[in-house]
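Right after this comes chain A.
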Amino acid sequence: MSLFTLENIAVSYNKQHVLKDFNLEIEKGKLVSLLGPSGCGKTTTLRLIAGFLQSDEGKFLFQEKDYTKVPVNKRNFGFVFQNYALFPHLTIFDNVAFGLKLRKVGKAEIEKRVMNVLDIVNLQGFEKRYPKELSGGQKQRVAIARALVIEPDLLLFDEPLSNLDANLRESMRVEIRRIQQELGITTVYVSHDQEECFSISDQVAIMNKGVIEQLSDPATIYKYPSTKFVADFIGFKNFIDFDTVAEREGQIELKKGDYTFVIQKDGEMKNISGKTGAIRPDNLQIRAKSAADPLPPNGLFGQVNVTTFLGRSYQYVVETAIGNFVVNQEMAQPLSMGQEVILEFPKDEMVLVD
Partner candidate 1 sequence: MQEKSRGLALFTFLVFLFLLGPLLIISITSFEGGNILKFPPEEFSFRWYENIFKVKMFFITFKTSIFVSLAGNLLALLLGIPAAYALSRYDFRGKNVLNLIFVSPILIPGIVLGFALLRYVVVAYEFSIYTSLFIGHTIIMLPFVVRVISSSLSNFDFSIEEAAQSLGLSKVGAFFKVVLPNIKSGIIAAVMIAFLESFNNVDISVFMTGPGVSTLPIQMLTYVENYFDPTIAAISVLLMIITAIFMFMVERLMGLSYFTKR
Partner candidate 2 sequence: ACSSKEGSKEEKEPEAELIVSTWGFSEDFFRENVYAPFEKEHNVKIVLDTGNNADRLNKVRQGNSDVDVIFLSDYYAQQGVAEDLFEKIDSSKISNLDKIYDVAKAPLGEGFGPAYTIAQFGIAYNADEVKQPITTWKDLWNKDLANKITIPSITSTTGPMFLDAASKISGSKEFNEDQAFAEMKKIMPNVVKEYGQTSEFVNMFSQGEIVAGPIMGMYFASLQEAVPNAKFVTPAEGGYAVMNTVNVVKGSDQKELAQSFINFMLSTEVQEKSAKAKIDSPVNTEVVLTEEEATNMTYGEELVNSLITLDMKFVNEKSKTWIDRWNRELVQ
């Protein structure tokens, strides 16, 4: 049963629509991520749910009650702001204790819970400081602690970990997930970090210009993006607009000019109507071409244009007859610029999108 529903929501600033015909349904206890490019309306959606913003149209149902006009403070939702919004006149302790005091929690209990949550966000010993005496990441953690400590009915996170280093981000997201699941708090989570979204969420919604393009569980989105936008957004950097698409013997045969490609059709694959093939840089195979190498099936000849070191792997931009492709590959010795290469498109890694 869905805990809350956004129905046909429209929001606009200065007569320009930011959200339009926006629909979202979330089940109790679930964590749903909103992913999307900068400016697509993620913060706006959260602010709407929190009640800071009134929609021009549409309805917001929470626990089957119409919440569209319920005032912010009656909603008992926790909000972690993109810009932290800490109270400058209060110490860290008081910032975190703020919500608890309002809930008339006993003094000892407040002390306990605040210290506990500060422990979780790794800020023991900072209770007496004021916000302006903290680093960016520290402020962000206070903002998280402040929202978590009240154990709200709904948690809204707006890029809560954006200013933390990888390790902290990981441990924080584990903590958030733990608390969220332990207490069964339904959560809407906005982040630009895909790994974060995928690892933490029950469902991921990919937004584009104020609408949700795809809403599914992380694995599905990760593997089977339904539109070109989603595919591109989650890292399918390589696209081929095929001329023809045909189904044959449980496989799909695609043609682009003189080249033919084959895609494995598996059970889960949702979109076979699209005409665009998409594949991730990580999944493209690249190897140096010796003079005599023939063109393998699902393969292309090309030439390395750009090389970048990514840490784990090297990234190449390869120029081919049907366009440039980006490839990431781990290898001991990088390929050099201008090198002739063979690209292979594994048939179970390419997907079709609208």
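The set was built so that all candidates are chains of the complex that A comes from, given by their letters.
What we mean here is this: a residue touches a chain if its C-beta (ideal position, glycine included) is under 8 Å from a C-beta of that chain, and two chains touch if they have at least 3 such contacts; residues count from 1.
As the structure is a prediction and not an experimental result, all values here were calculated from the model.
Checking the candidates 1 or 2 against chain A in this complex, the single touching one is 1.
Across the interface of their complex, candidate 1 is touched by residues 50-52, 71-73, 75-79, 81, 83, 85-89, 98-99, 102-103, 130, 132, 146-147, 150, 156 of chain A.
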